[in-house]
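Here's a slice of the assembly, chains where they normally sit.
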Amino acid sequence: MLRVGLVGYGYWGPNLARNFNSNPDCNLVRISDISEKRRKLAAQTYPHAEVVADTNLATATDLDVIVVTTPVFTHYQLAKAALENGKHVWVEKPMTSNTDQARELVNLAESKALTLLVDHTFLFTGAVQKMKTLVDEGVLGDLYYYDSVRINLGIFQHDINVIWDLAPHDFSVMDHLLGPSARAVAAHGCGHFNTGLEDVAYITVFYDSNLLAHLHLNWLSPVKIRRTVVGGSKRMLVWDDLNPEERIKIYDKGMEVTTREGLYHVLATPRVGQMYAPVVPDVEALKNEVEYFVKCIHTRQKPVNSGEAGLRIVSLLEATDKSLAASGKIIKMN
Amino acid sequence: MLRVGLVGYGYWGPNLARNFNSNPDCNLVRISDISEKRRKLAAQTYPHAEVVADTNLATATDLDVIVVTTPVFTHYQLAKAALENGKHVWVEKPMTSNTDQARELVNLAESKALTLLVDHTFLFTGAVQKMKTLVDEGVLGDLYYYDSVRINLGIFQHDINVIWDLAPHDFSVMDHLLGPSARAVAAHGCGHFNTGLEDVAYITVFYDSNLLAHLHLNWLSPVKIRRTVVGGSKRMLVWDDLNPEERIKIYDKGMEVTTREGLYHVLATPRVGQMYAPVVPDVEALKNEVEYFVKCIHTRQKPVNSGEAGLRIVSLLEATDKSLAASGKIIKMN
């Protein structure tokens, strides 16, 4: 039985508390939050857990796992202390504020043989797992483009811009589906509230083989959209995460390239075929992810969303910031 | 009664023929097309019109108006000949293949006091006219961003890329709504069929006052989307041109900027309000545009979609091509 301490009972913390509490291999021993109001909520819901104000759970001897779900700039210190004290760590995305911090945590977990998982929840959804299978089995053919729109009326956070808030979702899915081979990044964006933080951003990620990925991230959209379109040489795909009954649609459509020439003639004509929406299991991703985390700890398996994966995502975020600061200059990944 | 000759009975020509034929102030005298098959179709539908293969209608003495709806690279020659022979000209978008040609046509029409209209049909839709009123009356407040997605499985054309095919629609609406003050353009894109032509493109247009416009244009999308989101300081707007019952939605939403600070605190919180969909008259834009063209000829009024407007659109297209060729470099408009 893993003894779990959770730091941060704000926006996402209650979901983690609920899932760790319901997992039959975990004991939710302690919840920490600096806000008295949130501590009250935690205590009412989990009367059997200890609820404390001190966020330093790392040195407690009655804990095996530290779950870090606090603002980004605190991730590094909290995770580092936990690893140094021999605890397995679950840390929210983005992993850290920069790549140096992320690299240090990766090395620390490696040297201590501890499990370090970055909560890229989307990898545990039925939709992303279905897409992973489709891409890996070649159902889409060669990939042409990956276009994601992730926009809504957002809650501004004072320490990160819209990119650090939303792009980790896309970057982690892209890392999973397209591989870790992003070649370069370019970004444009703007902020409108004198905070120095972008609230609208467009990011282009360049891959080899003419594959282009593009993200539209926006905290100022009146409508909520979560839609990714993936074009391939054989088939195309739409992932609409807000359409629970048709989350993934696969289109047997594409282009037939013809060689006939002549005035008015077209070079490529649309090939129209049927669409199908496969069954996408409607599981709670977080429940699966917690079970997977427990399994990784027990089997010493490295998670797919390990610290290394988290580091790659932070690298992309850093490159994006650099491009933004340089008016959209293309920043090469190394 | 204006005597009308139409050159080009391909994709768009039949719509123009139908509307000029139905207009009580026009006589559809002659239709020209180089394809025998299309000439047969024209003759069956308009038995009272003369149908010819020769595209040179400019010198005919029984015509007052030449309608040019042929491939882009032929626009300049056909329109020039028509103007030189004293005919009023309706030319399809984009006006010409480059700005030099466009400028020459503008000057020619000016010096001959002839009406030159570029068919930017969208300006005559109920939706764009409603948006124009909303923007001009300040209903949206200061504009923050303009985001357009115009994607579908397209018919590739051998003489123009996806930008020259689709961007004229957006550029003309932006020119109308945001004004002719675009400051700079940057673009990324790629092609997948060894034609040298982009089939996927992302364009960012920079305006003063922190207003950003962005277009996603795509011939390889399995789904057809025609959606523009406009964010303003007071209200936000969605124009979904494929939703005839709710083409325009106005959201009384935005951000309340607060100054309180502190760990975890947000700087701006969403202001949620009602949405409303105003009545958008369901007129045929082309019918209105033909009536407007006739009126401009009779009153010697300069059309809102004059040659000058057409030239501005071609300038944006040229700048976009330049940025694409320079890997997304920001190209200033002058």
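A and B are the chain letters, set down in written order, and residue numbers restart from 1 in every chain.
Heads up, the rule we're going with is that a residue touches a chain if its C-beta (ideal position, glycine included) is under 8 Å from a C-beta of that chain, and two chains touch if they have at least 3 such contacts.
Source: prediction; values computed, not measured.
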Number of copies constituting the complete assembly, 2 shown: 4
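What we mean here is this: only the chains that are shown with their structure count from here on.
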Subunit A-subunit B separation of Cα centroids, rounded to whole Å: 38
Residue ranges of subunit B in contact with subunit A within the complex: 10, 34-35, 71, 144-145, 147, 149, 151, 153-158, 186, 188-193, 195, 197, 200, 202, 204, 210, 212, 214, 216, 218, 220-223, 229, 231, 233, 236-238, 249, 251, 253-255, 257, 261, 263-270, 272, 275, 327-328, 330
